[in-house]
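Heads up, one of the protein chains got dropped from this complex, but the rest are sitting where they should.
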Amino acid sequence: MPDSTTTVASLRDAVRRFAAERQWEPFHSPKNLVMGLAVEAAELMEHFLWIDNDASRSVAEDPARLEEVADEMADVASYLLGLANVLGIDLSDAIQAKMVKNAAKYPVEKSRGRYRVEP
Amino acid sequence: MPDSTTTVASLRDAVRRFAAERQWEPFHSPKNLVMGLAVEAAELMEHFLWIDNDASRSVAEDPARLEEVADEMADVASYLLGLANVLGIDLSDAIQAKMVKNAAKYPVEKSRGRYRVEP
Amino acid sequence: MPDSTTTVASLRDAVRRFAAERQWEPFHSPKNLVMGLAVEAAELMEHFLWIDNDASRSVAEDPARLEEVADEMADVASYLLGLANVLGIDLSDAIQAKMVKNAAKYPVEKSRGRYRVEP
Partner (left out) sequence: MPDSTTTVASLRDAVRRFAAERQWEPFHSPKNLVMGLAVEAAELMEHFLWIDNDASRSVAEDPARLEEVADEMADVASYLLGLANVLGIDLSDAIQAKMVKNAAKYPVEKSRGRYRVEP
C-alpha cells in the first residue's frame, strides 16, 4: 500500500502489532526509542557521509543504494511511529501544528532562497 | 487532520509545498536532509537525556513537555518526508517492506520478550 | 602510551599522519568529519541502547564488551582530533575555556546534586 492511500494510523497500528507480538513493550520506553531513532538516523546518514551534496542527489538514480537508504528510512519511521504510540501523540496533528509555527518563523517573503546557517 | 484520516502522501505534499514556497530546494540535498534529520533526532533525545527509562514514560502525562516533544517529533518527520520527496521513495512501501525483513530476522517465537543487546 | 603520559598533540599527530599516508585530506572537510563523528557517537550509543542506566554501569565489568566500547570511543576521538587538525583548534584550550563558561552557568552551590532536565 503506497503513501497515496496509507494513513499514518495504519502504519502506527502495524508498528504497534509488531512490537506487541514480540512482547517488546518493556524495552520500548520513550528514552530507549529516541535513542534507537537517533541510531537509525546515523545509519541513514552513513550512506551520505563521504559524498558531497551534488553526488548525494544522484543516489536517487542508483536502485541498489536506494533500497538500502529506503530500509534505513523505514527504521527511522518505525521508531518515530513507535514513539508516537507510546506517548500518545498524534503525529499528523503535530506536523501540521509545527508547520504553522515554522511558517511564522520563516515567512515566505523573507525566507525565499535564503537559509539560516546559524544553528 | 489526525493520523486516522491523514495519508502519508498528504503530509509529503505539505512538506513539499512548504519548501517550494521558500525556494529551499537547492539546500535540500539528501546529504543535508539526513544531517538535519540527525540533528532533530538529537534535539528530541535531549528531552529524555537525564531521566531514566521509567521517568521517560511519565512524560506522556506532562502536557507542556509533551508539546515540546511533539514539536521535535514533527521536525524529525518533516525531514524524513522531505527526504522521501527528494529521493522519490515511497515511505509506506519502505516501512512495510522493512517490516517483512524484520519479521524474518526476529521471528515471534524466538524474540518474545527478548531483545538483542548487541548492536 | 597511556593517558597519563600522552599529550593531546601527540594523538593529533598520529591522526594527521594516518590520514596523510592515505591521502584522505580531500575527504576530510569539516562537514564530513562532523558527520563521521555523529555516526560514531551513534555506534557508541548502540551499545547502551536496550539497557537501563544501572545495567549500563555494569558494562565496566565486562571486558569483551568494554573493548568494543573502547573501539567506538576511539573512533569518536579520532574524528574529533581530525576536526581539530583541519580547523586549527587547540582542543585542550577549548575544553578549559568551555569549562570556565560551564562553571559560571552551573555554579557549584546551585548545581549540587541537581541537573537540568530541560534541554
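A, B and C are the chain letters, set down in written order, and residue numbers restart from 1 in every chain.
To be clear about the criterion, contacts are C-beta pairs under 8 Å (C-beta built on N, C-alpha and C of every residue); 3 or more make two chains touch, one makes a residue touch a chain.
These figures come from a predicted structure and were not determined experimentally.
Enquirer: Which chains here would be touched by the one that got left out?
Expert: A, B, C
Enquirer: Take the complete complex as the reference. Which residues in chain A touch the chain that isn't displayed?
Expert: Interface residues of chain A facing the absent chain: 35, 38, 43, 46-47, 49-53, 115-117, 119.
Enquirer: Which chain C residues touch the hidden chain?
Expert: 1-9, 11-12, 14-15, 18, 21-24, 26-27, 29-32, 34-35, 37-38, 41-42, 44-45, 47-48, 51-54, 56-57, 59-60, 66, 69-71, 73-78, 80-81, 83-84, 86-99, 101-103, 106, 108, 111-113, 115
Enquirer: What does the interface between chain B and the hidden chain look like in terms of residue numbers?
Expert: 27, 32, 35-36, 38-39, 41-43, 45-46, 48-50
Methods note: only the chains that are shown with their structure count from here on.
Enquirer: Where the centres are mean C-alpha positions, what is the separation of chain A from chain C, in Å?
Expert: Distance between chain centres, rounded to whole Å: 27 Å.
Enquirer: When you check chain B against every other chain, which residues touch at least two of them?
Expert: Those would be 35, 38, 47, 51-53, 115.
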